[in-house]
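One protein chain is absent from this view; the other protein chains keep their places.
Presenting chain A:
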Amino acid sequence: LSSVPLQVLFYVNGIYYIFYFVATLAMIVYKSQVFSYPDDFLAPDLALLFIMAVLEALRLYLGSKGNLTEEEAPLGLSLVMTVGSVILSVYFLVWQTYVLKADVIINAVLLFTYGLESVLKVTAIAAFVS
């Protein structure tokens, strides 16, 4: 049977991620105006944010599909992509050019969500395999 908590978590993650993307983009714009933010530092931050958005959309789609069709392959792929998302989230938490307190808060929430998702995915895969 598909895991209902996992599906709920996917749904919440999707909505939260939209908020996260808009907030991070707005804060980068704010930082570039208020602080000295040269182009050499601005470009990687923006690029990684967009890559993260694409990755996130793909990951949620695969995970949702795998969960609903009870197949472990897409779910496993989604789990692997979660690792990439975690790395990107850690980048925005620690290695960004300017880390504001708001950045810390939303990235922490995102990481917590990823952790919870990963646990539920592993459980679901185990359930589907057996």
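Rule of thumb we're sticking to: contacts are C-beta pairs under 8 Å (C-beta built on N, C-alpha and C of every residue); 3 or more make two chains touch, one makes a residue touch a chain; residues count from 1.
Everything below uses one rule, namely that contacts and distances are computed from a predicted model.
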item	value
Chain left out of the displayed complex - its UniProt protein name, from "TECT1 protein", "glutathione transferase", "Large ribosomal subunit protein mL48" or "Alpha-1,3-glucosyltransferase"	"TECT1 protein"
Contact partner of the left-out chain, one of A:Val4, A:Ala57 or A:Val104	A:Val104
Footprint left on chain A by the chain that the document does not show	27, 30, 35-36, 41, 94-105
